[in-house]
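Shown next, in structure tokens, is the structure this report addresses.
Missing here: one protein chain of the complex. Every other protein chain is in place.
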Amino acid sequence: MADNILTITIGAILVNNFVLAKFLGICPFLGVSKKIKTALGMSGAVVFVMTLSSLVTSLIYKYVLSKTFTVAGTEINLTFLKILVFIVVIASLVQLVEIILQKFSPPLYQALGIFLPLITTNCAVLGAAELSVQAGYGVLESTIFGFCSALGFALALILFSSLREKLDLAQVPAPLKGTAIGLITAGILAMVFMGFSGLV
Amino acid sequence: MSEVETPTIKLPDPTLLIVSNSPHIRGGETISKIMVHVLVALAPAVAAAIYFFGLAALEVMLLCTFGCIAVEEIWNKCAGRKPTWKDGSAALTGLLLAMNLSAGAPWWICLLGALLAIGLGKQIFGGLGFNPFNPALVARVALLIGFPSFMTSWVAPQAGKFMACDALTGATPLGAQGAAVASLHDLFIGNVGGCLGETSAIALIIGGVYLLIKKLIKWQVPAAFIGTVVLISAVVHLVNPEMTQPPLYHILAGGLLIGAFFMATDMVTSPMTANGALIFGFGCGLITSVIRIWGGYPEGVSFSILFMNALTPLIDRSTIGKPFGYIRVKKESE
Amino acid sequence: MTIILTSLIFAALLGAILALIIGVAAKAFAVESDPRIETVTDMLPGANCGGCGYAGCADFAKAIVEGAASPSDCPVAPAGDSARIAEYLGITSEQKEKMVAVVRCSGSISVTVRSPYNGINDCRSAVLVAGGAKGCDYGCLGLASCARACPFDAIEIRDGLAVVHPELCVGCGKCVDICPKNLIVLVPASVDVHVYCNSPEKGSVKRKVCKTACIACRKCIKAADNAEQMTVKGFLIETNYDNPPLSDLVEKTGCPTTALRLASKHAAGEYDGVSK
Partner (left out) sequence: MSNKPRKFKGGVHPNDSKALSASSPVQDAPLLEKYTVILHQNIGAPPELLVKKGDAVKKGALLAKASGFVSVPLHAPTSGTVTAIDKCPGPTGISVPSVEITADGEDEWGSPFEPMADWQNAEPADLKQRVWDAGVVGMGGAGFPSHVKLSPPPEKPIDTLILNGAECEPYLTADHRLMLEQAEEVVLGAAILARILGLKTAVIGVENNKLDAIEALKKVAANHNVTVQGLSVNYPQGAEKQLIYALTGREVPIGGLPMAVGCVVQNVASAVAVADAVVMGRPSIERITTVTGEPLVNPGNWRFRIGTPISKALELAGGVKVQPAKLLLGGPMMGFAQSSLDVTVMKNTSGILLIPAEQVSQYTSEPCIRCGKCVTCCPMDILPATISQAVENERFDLAAQLNVLACIECGSCSYVCPSHRPLNQHFKRAKAEIMAARRKQQNK
């Protein structure tokens, strides 16, 4: 049931990389990758949020949602609340990060702009929590899974932002400048990541 | 010294004198010369491919090369740019693409490959010099994932017979298990199945040495690339021989030689600084070995080079190093 | 029924705990900003052209809210918008006269002496190489730095000379700083008579390198209604934009080198290649 830690790590970072293989978290991936500095900031925020949210959600799932209580005589099982609880936890974590960032590094807060609160709706974060539940990971494994998939997200984002900074200097045909060439490059990158399939 | 007034002293006409920034003289290098030299370096591999796979190989090469030139010219015409086939880069991409296809590849695969290589791989980023990924490999990987059956229909080599063109699906040395493993001798001269450019090791080595002598490629890339593959395959082979073939086999088989000498050293998509080239080569070698030994695909060279192409901007940024006379700036001006 | 109850209680409880944590954090790390800035930014045209002298519309909005700038400083916004902003913030904003750019040079390739130049096709780069390799050291190089800088495509390069189309020009002034020869000035849109030359050299020197240079023959001063309308600067005559001449001055003067021109006609190209 629980694959060992190594396969989770390689699996989450390279083989089924959240952005380039599972295509989760594309909107911040495209939105924030204009400059490497903002990409690093975003990666930091996402790693922090995903790791903590995987930990908290797996704890809540293990000790509350998957249990069945007997309250006033009837059997109760709250697993159907799973998505709602996950989203609430992620949203509050993001709010926490936003406040801390606004206080301690306003330039990064300015640079990330709308994409910082958007981490709440970032399907990569919710995806990590959901996937670790589906895969039946324990608390430790799902935290590692959350952390590694965040690292995968960060790797793809930094790689992609350095590519976009180089393309910023290229004479890309006018209609394709900016996001369009970004999407095409991301497509080729995803194709390259398929090379790692079957690794794990 | 009495100055003899020669009647016809002609002075230059000032209105025709060209004004430009210095320097006013230049070395003889041009882009087309470089590309021609690389094409010459590919000649032995082309000859070997035709020798082993017959006219079918020649047909694939011609289709790819002229397909690429045609796509580039059409793109230039639509984009309103002047024709650029003279610099030879489209022809080179075409030939390298052909080297990645098997002799049995149908004609439409070649043309589709040309479209992908030049269109998606190069012109969409702005033409020569701006593409982050090696165009020929973009096309190969796209075709490999899109049409796995066509791309892996290897033709068994018929040394010397030119008209043999029946597609026998003999496995490639890398994919072969157990008895079908080719002998080192066959691998060396090229009497094995596989892509046009991947078979004859001797031809590729000749081409590679030519490139090194002519200083058209940075030696760090092939050295680090092949060195890493040898190192990892040697270690893994020692630990558990069934896992993988011995290092020498790894070098001669598959696309390692053509990858290391012609694909990874493509100037546009590899790092400019010397230590950047070392990191690039090491990365390519590492990923190739990982994919070959543990990965799903038998051949990892294309994926590794493309992955390192994606890393090149990052490598360039971090290996810029400090300019001459930087050491004292921190004390004095900051 | 109890399952609904318990899930409600559980969700409420979880919400309360998290709200508590965030409330405490919000208090500990509070930072405040003025909400009016966003609304003013939306009311501005959003071209971020920098004509107001600020980095962009948001920056300009912040300056207006703090009273450091007046809404009418925005050259691009139509009069109605700046009035609405002023009224929203409850401040007064006086109306500014519409300004238009003019390139004070008529030296196209056909009328000037130029050396063959080989290098970057950009005025600010060419000026570093022998002053742009043009006979006249003060003339327009026609390599389109201003045309590329104009966010409203109001400048056209015709036969190696930059020509401003007054009807398209918004007067944001971006071209003024770009021109390496400082040929472009912002003038009131109402004035149509300009001297298209900027070289302070003697008339004889100018004539050797440019057929349409102003040789300071002062015919336009004599023909003007009163002498103050045209100012004399050494060997160069300029329109006095505080007390500008009327548009009929160009016909009345009959300028020998057609340096004195009407902006509208110059933009339409009626003086191209015309030189006595």
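Letters are used for the chains, namely A, B and C, taken in the order the chains are written, and counting of residues starts over at 1 for each.
Basically, a contact is a pair of C-beta atoms (placed from the backbone, for glycine too) under 8 Å apart; a residue touches a chain by one contact, two chains touch by 3 or more.
On a predicted model such as this, the values are computed, not experimentally measured, just so you know.
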Touch list for the missing chain, restricted to displayed chains, reads A, B, C
Full-complex touch with the removed chain, picking from C:45, C:119 or C:151, is C:119
Listed in rising order, the chain C residues that touch the chain left out are 115, 118-120, 122, 124-125, 128-133, 137, 201, 205
Residue list for chain A contacting the dropped chain reads 168-169, 171
Chain B residues touching the chain left out here are 1, 3, 6, 8-27, 29-31, 33-34, 87, 89, 126-130, 218, 267-268, 270, 272-274, 316, 320-329, 332-333
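Everything that follows uses one rule, which is that only the chains that are shown with their structure count from here on.
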Contact graph of the chains (line, ring, star, complete, other): complete
The chain pair with the larger count of contacting C-beta pairs, comparing A-C against A-B, is A-B
Chain centres from averaged Cα atoms put chain B and chain C apart, in whole Å, by 49
Per the C-alpha centroid definition, the whole-Å distance linking chain A and chain B comes out as 35
The positions of chain A in contact with two or more other chains are none
Listed in rising order, chain B residues that touch 2 or more other chains are none
Within the complex, chain C is touched by chain B residues 14-21
In their shared complex, chain C is touched by residues of chain A numbered 64, 69, 71-74, 76, 78, 81, 84-85, 88-89, 92, 95-96, 99-100, 102-104, 106
Within the complex, chain A is touched by chain C residues 2-3, 6-7, 10-11, 14-15, 18-19, 21-22, 25-26, 29, 31
